[in-house]
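Quick one: the structure is below, questions incoming.
Shown here: the complex without one of its protein chains, the others still in place.
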Amino acid sequence: MTTTAGLLIRRVPAAWRRVVRIGALGALGQVFISLSGMPVRLDVREIVVPILSLGYLVVLAAPLVVGVLLGRRPEHSGFLANPPSNRDLVIGATTGGLMAGGGLSILALLLAGFDLRDPLINWSPQLLEFLSFGRGTGAGFIVWLVIGAGLGMVGGTLRLATSRTQKVIMTMALTVVAAAILESLVVDLVEGVKLEALVEWMYAPRGGVTLLGAAVLAIVSGVLSFVGQGRIKTVQARVQAMEGPKRTRVNLTLIAGVGVVMILLPLLVGKLTNELLANVGLFVLLALGLNVVVGLAGILDLGYVAFFAVGSYSTAVLTAATSPRIAPELPWFVALILVIFIAILVGLFIGAPVIRMRGDYLAIVTLGFGEIIRLLFLSDWLSGWFGGSQGITAIDGVDVFGLLTVDGTNPRRVFYLVLFFCAIAIYISWRLERSRLGRAWMAVREDEPVAEAMGINTVNVKLMAFVVGAVLGSFGGAIFVAKVGSVFPTSFLILVSIIILVVVIFGGMGNIFGVIAGAVVLIGVLGGPKQPGLLVEFSEFKLLIYGALLVWMMLARPEGLIPSARRSRELHQEEFLQDAWLRGEIDTDESNDPQTAGPTQTTDSDGGP
Amino acid sequence: MNGNPLLDIRGLTVEFGGLRALDGVDIQVHEGQIVSVIGPNGAGKTTLFNAITASVEATGEILFEGRTLLGLDANQVTSRGVARTFQNVRLFANMTVLENVMVSQHCRTKQGTFGALFYTKAFRREEAEIRARAEEILGFFGTRLIGFRLDQPAAVLSYANRRRLEIARAMATQPKLLLLDEPVAGMNPVESAELTGLIGRLREEWGFTIVVIEHDMEVVREVSDRVIVLDHGTMIADGDYHEVSSDPRVIEAYLGQGATTK
Partner (left out) sequence: MANNWAPKTKVDWFLTVLRVLALGVVTVGLLAFIAQQISVDNPFARLINPDATGLTVAQFRGLVISGLSQGAMYGLIALGYSMVYGVLGFINFAHGEVFMVGAMTGMITSNKLDDAGLWESNFIGSLLFIVVVSMLVCTLTAVIMERVAYRPLRKAPRLIPLITSIGISFFIQNTSVVLLGPTSKAYPDMPDWLTAKRTFLEIEGTKILVICVAALAMLGLWLLVERTKTGKAMRAVAEDQEIAGLMGVNVNRTIVKVFAVGGAMAGVAGILWGVLFRSVIHYTGFLPGIKAFSSAVVGGIGNLGGSMAGGLFIGLAESTGPLLILEPLGVSGVSQLRDAVAFAMLIGVLLLKPSGLFGERLSAEDRA
């Protein structure tokens, strides 16, 4: 039975099998997205008024992606196959898109015919209405087929365009979507500088970009992208080619520029945006701390939330008048010094038992520690000290030399506080990476036994990473307490650790800029464990997306968005060596007299990274 | 050769679950000597190095400058002044040539977090020293590992240069005793002859005492003051090259007649 089926399948040409496979996956994805409730829930958020809402965007993406995937040259066990002829490509991509759209058509029929609301909570009349555009099942059925085929074809034929055109189209689409997503931020900002008129025509009164706005944005970004392509790379190359001191000056100017923007920005935006900025900053701080442990020392710590929790609780106990057992009511900055000591102790206490374990055991055990610490704060046993599930509330904010108070009612001040500590964290990571300790971390990450044999006390060096991470995490905790004004055990779920980990990995382990970018993009757009991001509508789905993102990053780009050069070398050693070989940088044994072989290679590599 | 030996091994035994890789080995190495350790495959040569550098657990006694090495961690052995290379080159492949040598000075330097964070004078001085010393060590190998190579990752180096970098890395720990595990394995005759010369210079110019595991008898004859022969975990000969190479037991061990005549 199976063999005949197998033979039949084998007789279908490979190209068609690929179309069917990708199309079917697209259809499954479509159905999954629909049943997850995303379309209906996100329908309220407009992207382009009145034609496209976020809800439709997420379902329309699938046939498009199917088309794009089918447009790529197929790969067979590492070899790129010949690209299909244009006719085959269009037919394939259209069919794939048709299948992906067909998934929704069939779902619409099933929705009309059966009731599976128990157990599938999103099996609802609203979904049917969404899928049929409010015009009856039959209409929906046909419309999705047409849309799917059309988008599949568009996605597939995109490959026929030159790469320059492809980039322009991508930029145009992304600009419009980004403009819609960043709407509240943009509006807030222009209001701050009293230039509302600039964007008034762009946004519809109830949210979303207007048709006119979308058209203008698309054209402007398209033109800019067409003209500007390659320019950025040229500038980058020019900076990289600069001599040491000159390059430092460029870098310093850039950093100073970013610093000034960061200081001015909160003044121009309103309370909500400042709140968002403060949340993002808090996660930048935590992510930088975890980056020291995971990115620099290569220790996978899944219980990072423990340090955050310890920082929060010790700050709360030391500063709050309402602390149940001891309430010294210290000023925040004085308390912070003690908090640092406590964090160091806790870092050593958690670190010492786990530091010699295998990397994967260490990950699970730190996870366990993270959970134990939360359970202890929650328990009745210690509730006399930490308030148990009631937590500690009514905690005063930070009193800055009696001049002003930083607390949650004024997110702008909180942001400045966060910014200050982020700067400290960046400085610490930057200095340590380029020190004796940083080099030792690198060595430990690469080959621990050899590092040990080369005289590095690996235990101490790794503990040091734990301690530095703990201190930065406790900074995060202390600020969190000042911002929120209360602590509860529920703020310190394992989920926090995982989200910080996703931020670090998404941005790029081991790269300060990467980690910051990761936090800005993820926390800013999707939001933190409890903090909303720009896409408030996504809050139900953000954890799902974080999970999917983590898997996808590991499979496709483990080095992250902005990788550290060294990390990507570690993760793609073979590709790196191939590239180096192609550039003629590989050292071969062919010549025993390096002086003669040297010069040509010298010029080559000096221009390199 | 009077006075106490630099390295004094007595009754060294290493067991891997019932199998005795080393069985009561006694070796003395005096300061300034170059001693070769030879023996057929599986004789326990690398195990000997592993035991000295605390990579495996051993019983018996290993005295270095009169103090025991047993029970120390590997990094403590290195700080005492014993450095090694590995048979299958184990560089930090993604670190640059310079960083490989800089990081190996870890146990001879001491600037910690404080210095790094506040960028103190002492920190800057030490960084400069580390770098200068690294370049000096790399310069020992001619122009191969300096210049533009300094900032290349070790992974792109040629095989012979990786072996050289491994030696440089061991030198950077500033040892008194250098353990070289098959330093010329896989090299062509020209390279191997050159490295043989370097081993002599390591003693002359840097003052290292050297123990070297080697299969290439040409190299062994060239460099060694003394040759030690291991077979099945026991030492079967100890003497200069000519004594050892004419020792019937050594010939037996290599030609494999021992099993039948015993």
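Letters A and B mark the chains in the order given here, with residues in each chain numbered from 1 onward.
In this text, a contact is a pair of C-beta atoms (placed from the backbone, for glycine too) under 8 Å apart; a residue touches a chain by one contact, two chains touch by 3 or more.
Keep in mind that this is a model prediction, so the values were computed, not measured.
*Asks:* Sort through A:Pro50, A:Gly228 or A:Gly547 and give me the one touching the missing partner chain.
*Replies:* Missing-chain contact among the listed residues: A:Gly547.
*Asks:* Can you say which of A:Ile505, A:Leu561 or A:Ala580 touches the chain missing from this structure?
*Replies:* Final answer for the missing-chain contact: A:Ile505.
*Asks:* Of the residues A:Leu185, A:Val199, A:Val250 or A:Leu300, which one touches the chain left out of the display?
*Replies:* Answering carefully, the residue with contact to the hidden chain is A:Leu300.
*Asks:* Can you tell me which of A:Gly150, A:Gly222, A:Pro331 or A:Gly368 touches the chain that was removed from the display?
*Replies:* A:Gly368
*Asks:* Which chain A residues would touch the chain omitted from the figure, given the whole complex?
*Replies:* 32, 35-38, 118-122, 300, 302, 348, 352-355, 357-361, 363-365, 367-369, 371-372, 375-376, 378-381, 383, 457, 459-460, 463, 494, 498, 501-502, 505, 540-541, 543-544, 546-551, 553-555, 558, 570-571
By definition in this document, only the chains that are shown with their structure count from here on.
*Asks:* For chain A and chain B, let me know how many angstrom lie between their CA-based centres, rounded off.
*Replies:* Taking the average C-alpha coordinate of chain A and of chain B, the gap between them is 46 Å.
*Asks:* Quick check: in the complex, which residue numbers of chain B touch chain A?
*Replies:* 53, 55, 73-76, 78-79, 83-84, 86, 90, 92-95, 99, 102-104, 106-109, 111-113, 115-117, 119, 123, 126-127, 130, 142-144, 147-149, 152-153, 155-161, 169-170, 173, 188, 190-191
*Asks:* Along chain A, where are the residues that touch chain B in the complex?
*Replies:* Touch list, chain A to chain B: 427-428, 431-432, 434-440, 442-443, 446-447, 449-458, 464, 468, 566, 569-570, 573, 576-577, 580, 585-589, 592, 594-595, 598, 601-602, 605-606.
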